[in-house]
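Removed from the display is one protein chain of the complex; every other protein chain stays in position.
The first chain written gets the first letter, and so on, giving A, B and C; residue counts start at 1 in each chain.
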């Protein structure tokens, strides 16, 4: 970290600041510029509160050289993390395919879909029991009853369950019933939730917030890992930009970026990003080509009557067509589906 | 609401859709364009699930004419809502001044600041006990001990307390100890939290999310009101844009926009928006001039040693200077501080 | 187009507005909502000035049903446009590969690069002679001398030249010397330039502006086509968002979107989007997988000494490796390179 001092900072103020840094166990390198005095800090700067330094009125700016995250950082853990969930893996050479409806609606619905996607090659069943909805008047999910139906589908197909948690209240149920606990984009910085999830030993699927930077996503993963839970799967699902043809703008460059910065696996959700079923195919192909470790795709046996997100859901038939094409792209990369 | 059908939609599909709408109790107006067929829906369209209609493969797009919120809507509640908290009001002709430190740090700190801002004319004491921090390694607030210290400061000054809640876990404590419960920007769409807050009778200060539209902010307020709690104060605190000179971009046009769309009071937090203490004065003036019902300003007796957000905190002396200037602008608008 | 009238609009005002619309040759459909009165407009609404209607104080909002562009619209021209430039095509089943340095620097440099990329399979040579630079103190390009060197390279390799024009001043030179005239992102809405280019019969490569919507990009293409020039190639090169790990955020969903909305070919520039050489490979693969008609890649024989954009340029060797991989992805889509 480098502290840039304001012009005309007195020697006294400078020395006070240096003393403070030394107290924190850091070594200091001074450097005199033509207009600005710089103080380089050497040591474990992640212990420093950056805002507290910026609050110093002599400080012009603070330049971060090291990343502020440690446990998720590839620099300290060069090998890819591979997460194994009852035999279905995320990370490594097998591309994870998570598929299923936006929300669980009935036993028949979830069983039909689960069996169909299993046959196509999906490795995880996704389905919402608790749904975050912008309007209080929209369908809010089946709740615990939905979790029960997901368990039936798992019993039938063997597919591990991915489902979204919305608050700590149901954490015990999720630990019991679900194989991968999903944190939705709107809760990516619900730090109380992240802290509790860090204490569990369940794999966590952490979705990037609509307006979160890659660094913030990694910091939220750091929260979970700092609690002791090492199994975090990241998910790019579109960011909010000025473009409104698509619901969100899928940021595929985030995939190679995350691969460089972190050892954690990262998957792509093309369904939520675009918000349009006919974009699922091209965006899925692009996600595999860009290097994603997996995909999360909304599949519904009757999109037009789906209780949520029907406009972005595809049918099991179309899902099969898409997976067949993805398999070929995966092969080029030396991967399998 | 208007449904725009795709070209070449068959009569059969169209009739099916119309039948569905009629079932929902809506009346239907058909209109034949040169290329597109339109179906106008008349009645209470807020009961309709827009996504479900969009999922219909014959639907090109769905045009919303009415706002999707009811209880927060000025159209159904033309008079301004004024919220009275132990004699301190928000809304109406008296501008609410909420001031205090980012986080409570010690008895001496909070008492010193509280007494000073009370004298200057602040009408609420703000102070964080639980702090949402991007890094798990940063100071996370004093917790319940912080709430105790806030109560001491209230006993001393009579100022009602505003403090941020981060999860339902501490809700009972907040109901007991705090006068206005703040929902931070990162939790604006933590719907489980909003639902619980809707069941209380405490005034809620709802901050706009970093990347939330004005409509989404109002929908989150609708969640609270739909639960039965009518006392919601909205707060603009900067949105995330490409500009990075300021921490966020303060969207002051949101104030007249919200005033037009809703009857709820709306205040401005210039400290978090800009992230720089020297911007607090000009942005506070602008906020009063643009029509805000109040301000939330970070004041700290020693910004340089503050445990968080020191770079955006101002001293009690500077706070006094600013309030004196704001008073004059308020007068022009026929308001007082 | 649908006009939504404000509540309480008088019959007189409404009739006045309808009369005005009828005068413009449009037919009118009225529709009475529960709170809002709607006026549907049937006919060629592209002749209407939307802003002028919105200026009417009785108008609540104006809903666009048809796209505001005609000549670029796939609805009126269902077949893909294929542009043939001396035998090198853009559009159709052969993926166009435009490669070359950010800026022409010397005869040796451009000849070396041109020969090398030709061998690898590039179908166009790109090279900047006039460079738009944020700072007036940066290298501004070799100017007309650069065009001369590009012609030498074309004579040597047969590759058609793509180069950026920055103002009408040099238009005659560009028509003479260049095969595809590029309009840079910053000039996408330089309408005076677009109008002049519309009068030429040179293919135009139109880059999307940093903060331009897909619709605005298509409207700028409409400017060129409205002038009589039918050969427009669109280019996605990243948009400006809050994320700053990458220089811009490559919006790959724009490719299927544009393919749906327009018949014009669209290519991707991964070099400018990411601003980092190591992202060129994954983003190029993703671009081909998502359906782009071509790529524009910065190649430099010595990136570290390049006069501009060296950090995003790749070497000819690396370019070869990438193209070999792209070829396989193209095959899956039934295309060739």
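Keep this in mind: contacts are C-beta pairs under 8 Å (C-beta built on N, C-alpha and C of every residue); 3 or more make two chains touch, one makes a residue touch a chain.
Since the structure is predicted, the reported quantities are computational estimates derived from the model, not experimental observations.
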Visible contact partners (per top-of-document touch definition) of the missing chain: A, B, C
Of C:163, C:182, C:284 or C:313, the residue in touch with the unshown chain: C:313
From B:10, B:86, B:106 or B:244, residue that would touch the chain that is not displayed: B:244
Contact partner of the left-out chain, one of B:152, B:171 or B:257: B:257
Selected residue (touches chain absent from view) among A:66, A:93, A:106 or A:336: A:66
Residue of B:204, B:283, B:308 or B:323 touching the missing chain in the full complex: B:283
Footprint left on subunit A by the chain that the document does not show: 2, 4, 7, 29, 31-36, 38, 40, 42-44, 60-61, 63, 65-66, 75, 211, 240-242, 244
Touching residues (missing chain, whole complex) on subunit C: 46-47, 49, 51-52, 54-57, 68-69, 132-139, 166-169, 186-187, 189-193, 195, 209-211, 216, 219, 222-223, 226-227, 240, 303-311, 313
Positions on subunit B where the hidden chain makes contact: 211, 213-215, 239, 241-246, 249-257, 260, 273-274, 278-279, 282-283, 285-291, 325, 328-329, 332
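We adopt the following convention: only the chains that are shown with their structure count from here on.
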Centrality ranking, top chain (CA atoms only): A
Shared interface numbering between subunit C and subunit B [over half = same, under half = different]: same
Whole-Å separation of chain centres (CA-atom averages), subunit A against subunit C: 32
For subunit C, residues contacting two or more additional chains: 211, 241-242, 244
